[in-house]
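Apart from one protein chain that is not included, each protein chain of the complex appears where it belongs.
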Amino acid sequence: MARAVTTRRKALNTAIAWAIGLLIFFPILWIIIMSFKSEGDAIKAPLDVLTSAWTFENYGVVQERSNYSRHFFNSVLLAFGSTLLGLIVAVPAAWAMAFVPSKRTKDILLWMLSTKMLPAVGVLYPIYLLFIQLGLLDSRAGLVIVLMLINLPIIVWMLYTYFREIPGEILEAARMDGANLRKEILYVLTPMAIPGMASTVLLNIILAWNEAFWTLNLTAAKAAPLTAFIASYSSPEGLFYAKLSAASVMAIAPILVMGWFSQKQLVRGLTFGAVK
Amino acid sequence: MATQHSRSAARLMMAPAVVLLLGWMLIPLSMTVFFSFKKFLPMRGDSMANGLDWVGFDNYARFISSSAFWPSVQATLVLVGGVLLVTIVLGVALAMLLDQPMWGQGVVRILVIAPFFVMPTVSALVWKNLFMDPVNGFFAHVWRSVGATPIEWLSQASLPSLVLIVSWQWLPFATLILLTAFQSLDQEQLEAAEMDGARWPQRFVFIVLPHLSRAITVVLLIQTIFLLSIFAEIFVTTQGSFGTKTLTYLIYQRVLESQNVGLGSAGGVYAIILANIVAIFLMRIVGKNLDA
């Protein structure tokens, strides 16, 4: 039983929590505000920034000057492509582990997770070399494969935990009710697995979208997703705060929205079930 | 239920994932180990085709004895340790706060979690320019408004600045996990302790902290693994200057910037061993949970 608290206590909690929440969120809020200011206004003192005129021009300029949409498209392709590819490989594996477990299932699973812990920089040169040899450097195909591989353990893991939550008795009930394997998968298993698969997809799109080691090191101009494109702003050319902000807002907005829907999955996916 | 037939089918279904990950792990890993025992300077004409000179453990010795090594270890420790300290202490406090009854809890949660979804390059760049720039940054304006001289954050206080940026990104993760752990705390246990005469600080020390200990350990281990390979934040802000060259960044520079592949690979092997030590502890906890 949650204990009832006084209204005063609740008001105090609310005030403190909102203050801290806004403080943590402030940098993001500030980017959003800056993105609607002119470059001249953006470098003024904070209070002057707030009172200055609002404008949409930055969003147009970012697109015109730097071919923003190409990088956005690259990000979308990498995130969705690697997740889809990962799903194709992971679904059968997770299925087998969850429904036909053997003595080695646990070891295989743990080993898969441990590959996620391999520091990327340790294998940077071999991958770089292989990419050159195979002509994959600065190619979307190459990055889709790498992103798929680095997130594959998490996809397998999450699907495994979701599949395992489907009670065995339900599948047995379906069998008793006369469903063959095909119908069992079609009418019982898939509908029950879809929420878990959706969560997995969501989290992996987020992880792939924000990946910033391989995307920075294996792309130049052509295949660069938003992570790499934004990094190119690090060498400033005159006044660029507002444009940087506009580009940033566009880069984080879609994933921020997705992220808010995936809080629960985040805990499950990134702690490997060690926290419940 | 499991028949012979379904077993072989299961093996077949796992095969693609296992083979891919095995390849992804073994091929580059063995190449790194191979390079680490070789003199390999592509800029000076060394190549696989011409054959590489075997140098034994030379690279390993030189990597450790180079003047950049110990400072990089120090930078790594400060960065990882600093971020862990900040995120766990604040994470526990924040999780405790968010677990209290309040109005608009959902919205506050969203506000707190948001930074985790900001891509590393964006957050690094925004902090560097919009906030920490010594002339036009937000902090500079604030400092000037109270008559102080603005700090050159990323050169004068480079490591603390990086700790701040990275902590901002990872605090949501720690908070979210600790909040999950808080919510699984049995309220009756707390009430029993209250009946037994434990005051709030005692309840926190004897009931709450032990309950959180596992979650804290997990946050510690997982964050350590991710923080050890922090890259984009340094790449975008300081490029490794002003004492921010961590082990990961040092290896990156050896391999790709100065193209001393042999030396960098030896460093890579060190990094892999280091990460594995942490990973073993994490995998133990995960493994135990799998049995339960």
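For reference, chains read A and B in written order, and residue numbers begin at 1 within each chain.
Operating definition for what follows: a residue touches a chain if its C-beta (ideal position, glycine included) is under 8 Å from a C-beta of that chain, and two chains touch if they have at least 3 such contacts.
Convention: contacts and distances are computed from a predicted model.
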From "Dissimilatory-type sulfite reductase subunit beta", "Monosaccharide-transporting ATPase", "Sugar ABC transporter ATP-binding protein" or "Radical SAM domain protein", the UniProt protein name for the chain not displayed is "Sugar ABC transporter ATP-binding protein"
Out of A:Leu23, A:Ala173 or A:Ala221, the sole contact with the unshown chain comes from A:Ala173
The listed residue (A:Val62, A:Ala96 or A:Val188) that touches the chain absent from the view is A:Val188
On subunit A, the omitted chain is touched by residues 167, 169-170, 172-180, 183, 187-188, 191-192
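By our rule, only the chains that are shown with their structure count from here on.
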Listed in rising order, the residues of subunit B that touch subunit A in the complex are 1-2, 6-7, 9-11, 13-14, 16-18, 20-21, 24-25, 27-29, 31-32, 35, 48, 94, 97-98, 100-105, 107-123, 125-131, 135-136, 138, 141-142, 144-145, 168, 171-173, 176-177, 180-181, 184, 187, 214-215, 218, 222, 225, 228-229, 231-232, 235-237, 248, 251-252, 255-256, 261, 264-265, 268-269, 271-272, 274-276, 278-279, 282-283, 285-287, 289-291
Per the touch rule above, subunit A residues touching subunit B in the complex are 1-3, 5, 10, 13-14, 16-18, 20-22, 24-25, 27-28, 30-31, 34, 43, 45-46, 89-90, 92-93, 95-97, 99-102, 106, 108-110, 112-115, 117-130, 149, 152-153, 156, 168, 172, 206, 209-210, 212-213, 216-217, 226-228, 230-231, 233-234, 236, 241, 244-245, 248, 251-252, 255-256, 258-260, 263, 266-267, 270-276
